[in-house]
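Beneath this line is the structure, given in structure tokens, with notes to follow.
Missing here is one protein chain; the remaining ones are kept as they sit in the complex.
The block that comes next holds subunit A.
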Amino acid sequence: MPSESVPVQHAATTVDEVCDVLRAASSAGRTVLPVGNRSTVDWLPGPDTDEVLSLRGLDGVLEHSAGDLVVHVQAGTLLSDLQAAVAGAGQHLALSAPVDGVTVGGLLAGDLSGPGRYLYGTVRDLVIGTTSVRSDGAVTHSGGKVVKNVAGYDLGKLYTGSRGTLGVITDAWFRLHPLPESTRWVVADGLDAEGAGRAFAAVRSSQTAPTAIEVRSSGDGYQVAVQVDGVAAGIETRAGLVATLTGGTATDAEPAGWGTWPDEPVLLAVTHSPAALTDVLSALTGTTVTGSAVGVLRVGCDLDRASDVLAAARAVAARHHGTATVLRAPAGHDLDVRGPGDPALLTLMRRVKDEFDPTHTLAPGRLLGDI
């Protein structure tokens, strides 16, 4: 049950301390919220927990095997610190965080993604191993330090986006990629919904091999920006082709706001078939939108309009095989966070939760509002 008192605060610096906190809490029937740098802790917070466990003290790169393009890092490490640590070897974790100050654990638990997911996928595609602590205090591993590995279930993916409800991730292995020799952006401004959809489709069906394509609402309609990475010898040609396809202009500068999500009181995740972009944007007129070219939009609005926007988003997403869910909303909202889902799927998810955390110690109510 939620406690009315201030939660007990723990700050772990070792995996053993994480085990101790969880073991004691689950035995006593108390609930625990694992946190990192609290970048997204206020997003749909769920009921208050009895205890809060900070992983921020588990901070640091444990091993960077540059020759193998892999890194082993503790969950409390800031993504920016990880990137700085591997950049010296000309490498990066091919992810960007849409919010400032996110830790590696927060990135995993929240399944946050940036526009680079067009080429590299999201964190679920780049995590190759995890160490987690179950609510009963057992330390468990899955995956490992090699990129190619199919031994056992891929629990790293299951933990990704689970918002701390299945176990506390203490460290993870990721595959890395070489930093590109050079980068160009092509930016097309002032597009209407149809123009944005057309630019998207043109680039996606081309052979220009972009790293990222992003659409965002701007003061003057929509902006479509395309990132092209590669060797210096070829980049001008490719950027030129993308400029022709989109009607945009090539530049060395990262477009303003690149990779960030709408900063509005209410933030929705809307998914759809990529080719339906025009239809989806048209249904969400007047909102703030950021989207990557894979059919995933982040839509912002104020609370007054949120109910209508959510209904419109659900209607258009349903027409295009997608969903609309609430990522962030102010306290006291009465939005239906998840919307209609498949009851059989929800039953399976509840069974997974019950198996992993039978005492329901971990982050209650953080997933889909009721898990």
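Assorted remarks:
The definition used in the following text is that a residue touches a chain if its C-beta (ideal position, glycine included) is under 8 Å from a C-beta of that chain, and two chains touch if they have at least 3 such contacts; residues count from 1.
We adopt the following convention: contacts and distances are computed from a predicted model.
Per its UniProt record, the hidden chain corresponds to "FAD-binding protein" from the list "Various polyols ABC transporter, permease component 1", "FAD-binding protein", "Glycine cleavage system H protein" or "Cytochrome aa3 subunit 2". Considering the full assembly, A:178 is the residue among A:60, A:178, A:286 or A:330 that touches the omitted chain. Only one residue from A:24, A:99 or A:158 touches the chain missing from this view: A:158. Which of A:42, A:263, A:304 or A:354 touches the hidden chain is settled by the complete complex: it is A:354.
Within the set A:85, A:275 or A:303, the residue that contacts the chain not displayed is A:275.
Among A:41, A:69, A:85 or A:303, the one in contact with the hidden chain is A:69.
Contacts to the hidden chain, counted on subunit A, fall at residues 65-70, 90, 111, 121-122, 124-125, 132, 134, 136, 138-142, 144-158, 160-162, 166-167, 177-179, 181, 201, 204-209, 230-231, 233-234, 237-238, 269, 271-275, 294-296, 320-323, 325, 338, 341-342, 344-346, 348-349, 351-352, 354-356, 358, 367-368, 371.
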